[in-house]
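On to subunit A.
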Amino acid sequence: MPVGALLHIQNIEVIYEKVILAVQDISLSVAPQSIVALLGANGAGKSTTLKAISGLASAQRGEIVDGRIEYQGNDITTTPPATLVERGLVQVLEGRHCFAHLSVEENLLTGGFVHNPSRHKLNQLLESIYHYFPRLKLLRKNLAGYASGGEQQMVAIGRALMSEPTLVLLDEPSMGLAPQIVEEIFTIIKNLRDEQGMSFLVAEQNAGAALRYADYAYILENGRISSEGDAEHINQSEVLLASYLAG
Partner candidate 1 sequence: EGEQYFPLQSYRIGPYAAGGSGFFGGFIDYLQYVNLKDGGVNGVKLTWSECETEYVVEKGVECYERLKQGLNGAPAAATNPLSVGIAYATLDRSTADKLPLITINHGRTDSTDGSVFPYVFPLQLNPYSEVSAIINYIGTQSGGLEKLKGKKIVTLYHGSPYGKETNPILELLAKKYGFKLTLLEVPHPGNEQQSQWLNIRRLKPDWVILRGWGVMNPVALKTAQKTGFPADHIIGNIWSNSEDDAAPAGNAAKGFIAITTHPSGTDFQVLQDIKKYVVDAQKGNLEDPKRFGTVYYNLGVVNGILNVEAVRVAQNKYGKRPLTGEEVRWGFENIKLDDKRLAELGALGLVQPLTLSCADHEGGGAVRFQQWDGSQWHVISDWVQADRELLRPIIEKSSHQYAKEKGITPRDCAKES
Partner candidate 2 sequence: MSFFFEVLLGGLLAGVMYSLVAIGFVLIYKASGVFNFAQGSMVLFAALTFVSLLERGISFWLAFVLTLLAMVALAWTIERWVLRKLVNRPPITLFMATLGLSYIIEGLAQSLWGAQVHGLDLGINDEPFEFQGMLLSQFDIFAACVAGVLVLVLSVFFNKTRTGIALRAVADDQLAALAVGIKLEKLWLIVWTVAGFVGLVAGLLWGARLGVQFSLSLVVLKALPVLIIGGFTSISGSIVGGLIIGASEKLAEVFLGAYIGGGIENWFPYMLAMLFLLVRPTGIFGERQIERV
């Protein structure tokens, strides 16, 4: 077990609705200031793993029945999501999940409330998000529910960043985004890691893009970790091809 890991998961097992076994025996860790990719085919259990970490699985009638999760040295297996966000662990959900009846700007604001910042600080945060995603500034007064798929994805990512997190769990950030935006997002992630010391755990289908930016990678197959290694190593090895994952 890597010493000083920011996030460390030991042998967790998640069950939905008391009968559907989604993942089992998953162990992984995320070092501080790193980007870790979580790869796997459809239904492999990527989203489930992320939701287990962020405490959101229980909101979908899921349950961690075994194993434990540590974040910054504390056991967070049953910590409620709001507390985790306060401590800097935030998730960007798969499938965007914007607040449809709130404007784009209000959506972003909701992300900023956790630390109860001053109005000035909040505006600063907003500006930084608009800097990353200029398109959102144009749409700031529009209802998020009417934004296009890609725009909503930007809102979701921006919203998470508003809480100035330490560790971000990104679930398929590239989904539905135009190629140059995908590159942009990964560049942003990389910059945030380098400049602000954030860490990212990224679940991706787009293995190519993810591995280009990640430091380390895990591959999930049928609810279990089938292999892991340095991103570069994984990228070049046969593992990827063997597990039908190449992107």
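A word on the picks: all candidates are chains of the complex that A comes from, given by their letters.
Going forward, a residue touches a chain if its C-beta (ideal position, glycine included) is under 8 Å from a C-beta of that chain, and two chains touch if they have at least 3 such contacts; residues count from 1.
Quantities reported herein were computed from a predicted structural model and do not represent experimental measurements.
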With reference to the defined contact criterion, which of 1 or 2 touches subunit A in this complex? 2
Residue set of subunit A touching candidate 2 in the complex reads 54-56, 58-60, 80-82, 84-86, 90-93, 97-102, 106-107, 109-111, 113-114, 143, 145-146, 156, 159-160, 162-163
